[in-house]
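What follows is a structure written as structure tokens; I'll ask about it next.
Note that one protein chain of the assembly has been removed; the remaining protein chains are unaltered in position.
First chain written, first letter: the chains are A and B, and each begins at residue 1.
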Amino acid sequence: MEFTVKQIAMLLGGEVDGDDSLVINQLAKIEEGKPGCISFLSNPKYEPHLYTTQASAVIVDRSFTPKMAVPAALIFVDNSYSAFTRLLEEYHQRIAYKRAGIEQPSHLGDDSEVGDQIYRGAFSYIGRNCRIGHNVKIYPQAYIGDNVRIGDNTIIHSGVKILDNSVIGNYCTLHPNVVIGSEGFGFAPQTDGSFKAIPQLGNVILEDFVSIGANTTIDCATMGSTVIRQGAKLDNLIMIAHNVEIGKNTVIAAQTGVSGSTKIGDNCIIGGQVGFAGHLTIANRTKVGAQSGVGKSIKEEGTSLNGSPAFELNDHFRSLAVFRKLPQLEKRIHHVEKHLNNQEQHLNHK
Amino acid sequence: MEFTVKQIAMLLGGEVDGDDSLVINQLAKIEEGKPGCISFLSNPKYEPHLYTTQASAVIVDRSFTPKMAVPAALIFVDNSYSAFTRLLEEYHQRIAYKRAGIEQPSHLGDDSEVGDQIYRGAFSYIGRNCRIGHNVKIYPQAYIGDNVRIGDNTIIHSGVKILDNSVIGNYCTLHPNVVIGSEGFGFAPQTDGSFKAIPQLGNVILEDFVSIGANTTIDCATMGSTVIRQGAKLDNLIMIAHNVEIGKNTVIAAQTGVSGSTKIGDNCIIGGQVGFAGHLTIANRTKVGAQSGVGKSIKEEGTSLNGSPAFELNDHFRSLAVFRKLPQLEKRIHHVEKHLNNQEQHLNHK
Partner (left out) sequence: MEFTVKQIAMLLGGEVDGDDSLVINQLAKIEEGKPGCISFLSNPKYEPHLYTTQASAVIVDRSFTPKMAVPAALIFVDNSYSAFTRLLEEYHQRIAYKRAGIEQPSHLGDDSEVGDQIYRGAFSYIGRNCRIGHNVKIYPQAYIGDNVRIGDNTIIHSGVKILDNSVIGNYCTLHPNVVIGSEGFGFAPQTDGSFKAIPQLGNVILEDFVSIGANTTIDCATMGSTVIRQGAKLDNLIMIAHNVEIGKNTVIAAQTGVSGSTKIGDNCIIGGQVGFAGHLTIANRTKVGAQSGVGKSIKEEGTSLNGSPAFELNDHFRSLAVFRKLPQLEKRIHHVEKHLNNQEQHLNHK
């Protein structure tokens, strides 16, 4: 797949400064650019690479003025980052091999229906009484239990396990080995010290445009539903416990865990390896730093939290700054005490 | 499946206050109750919902007296929580589709034997020389290696991988994508800076009534066995390293990691995202707060720990309380120093 710089500029609605007949056949980062590559400059930190890159062309912002000669052809656009992202998408659509059809052996249970243009990979399993939409891709070795609903244009990668009664929306992506609808961790203590599993009768609902990262697990609700709302994006190895709700367009980084019945609001940004206690309510647009431990509900929208246990970000940073010099602090106290003692003795002697 | 309030009261040995002819067809939380639902009130925190719930019936403790009129029929029992749990179980048993029989294709290796009433799902794999008990459910795409022993009434969910020589007890549940018996992380450093894998010849033993959450991994022992004792319950995404032992009825929340050769006692309660160093011995009934890092053995039974590194819970809380006001503390020290300095000068001038 090859294009000239001119063709790409037209696609992006940009203007070329330099040789627009150069042929482009690859995308690359500006610091890794080679002849035939197109790259982009958005973050000013990378500007020095612009003057040395071997890439044939670089997309830049219209507002940008080079400080010296640039070896590559420049394409000026309104927003270089989104223009490059658009190129990535075009490229991805053209190169990606489109899986389609039904590979054998694969299993389709009684009373289950699948839509048009479906891909069902070898060794994939669909249980009973499922309703699967159009243009759904079910990769090899994926498992779909009984009574599952899946919308249109959703991708179920290899090794994903979707348990009974789950409901998955349209345009969702479930990455490899994701588990949806496993039994929640609920046990009733018995008088002899043992525990008895509490039946988990609820399900999991993923609304539209939800993305779930590899090896993430989402438990079903005890009753009712564990819900991941529209547009939420979850990274890899995350744990979502029973009856949790994750709000619209909330983004959660890898290895975070959310305990039972906690409700996280819309448009939140949660770092990696964060832990949430159970039964909390977290306001919209809350931001939580990586490795934080959130033990209390957050009522005010737009709060930034950090630390374990987490409190307001700036306060936490201030405490951390002093934590680092605690040994000196202790010495200062010791010094003051000694001083005071000397003074005391001095005064007493007077 | 429908029952009247009267029928449910009889099942639970309770007395009805209200219309006992109402028809119940669903279970719900008290705050989500709708007509046709039965709910329960155990935690006093939820009492306000009792006076507004749309549920048709609510199970309450015999010791409870409503403070005002209740729209729902009440069923009085000794323990509302366990009564409701019992209802959940009844309900679960009646609705759950019972998997049975052998779906094809599935693999059964040479010299392996399986008991009666087994379910072997499509694309499940059983290696050589295995002994699998009665009424075991092996879901699609589960893998069982060679020389594996599995007791009666155990459930192996989809995608579970049980490696060679593992021993699984009766009434265990292994949730989807659990890995049992993977090679322990043991490497001998070589003189050139590289590492050579130390063969891991041991196995994993799960005693009876053990539950292992989705995507949790339990490594086999270098020699001997990694052991999960009777009734222990492990949540999702937990890491159990080689030669670890987890005691009877110990409960571990999600994403916790236990390093090699550590022995955790009976009836411990371990929070989520906790880390244990290797070669520790943790006394019975130890409680560890979420995100703690346990670096030392615990000798006294019933100890409560918190923090990373973890120490006694109340001491940790006291240190945390001061941590939050460290910036003020620093100011106070600064103030004292200044003050002292002024005094000094004042005294010297006298």
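The rule is simple: a contact is a pair of C-beta atoms (placed from the backbone, for glycine too) under 8 Å apart; a residue touches a chain by one contact, two chains touch by 3 or more.
Predicted, not measured: the structure shown is a model, and the values here were computed from it.
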Checklist line | Touching residue (missing chain; options B:46, B:64, B:171 or B:185) | finding: B:185
Note to self: Please identify which residue in B:112, B:217, B:249 or B:284 touches the non-displayed chain.
What the structure shows: B:217
Note to self: Take the complete complex as the reference. Which residues in chain B touch the chain that isn't displayed?
What the structure shows: 105, 107, 123, 125, 128, 141, 143, 145-146, 159, 161, 163-164, 177, 179, 182-183, 185, 187-188, 193-199, 201, 215, 217, 219, 222-224, 237, 239, 241, 255, 257, 259, 273, 275, 277, 293, 308-309, 311, 315, 318-319, 321-323, 326, 329, 332-333, 336, 339-340, 343, 346
Item checked: Interface with the unshown chain - residue positions in chain A -> 27-29, 32, 81-82, 85, 88-89, 91-92, 95, 97, 103, 105, 121-123, 139-141, 157-159, 173, 175-177, 209, 211, 213-215, 231, 233, 235-237, 248-249, 251, 253-255, 266-267, 272-273, 290-291, 308, 320, 323-327, 329-330, 333, 336-337, 340, 343-344, 347
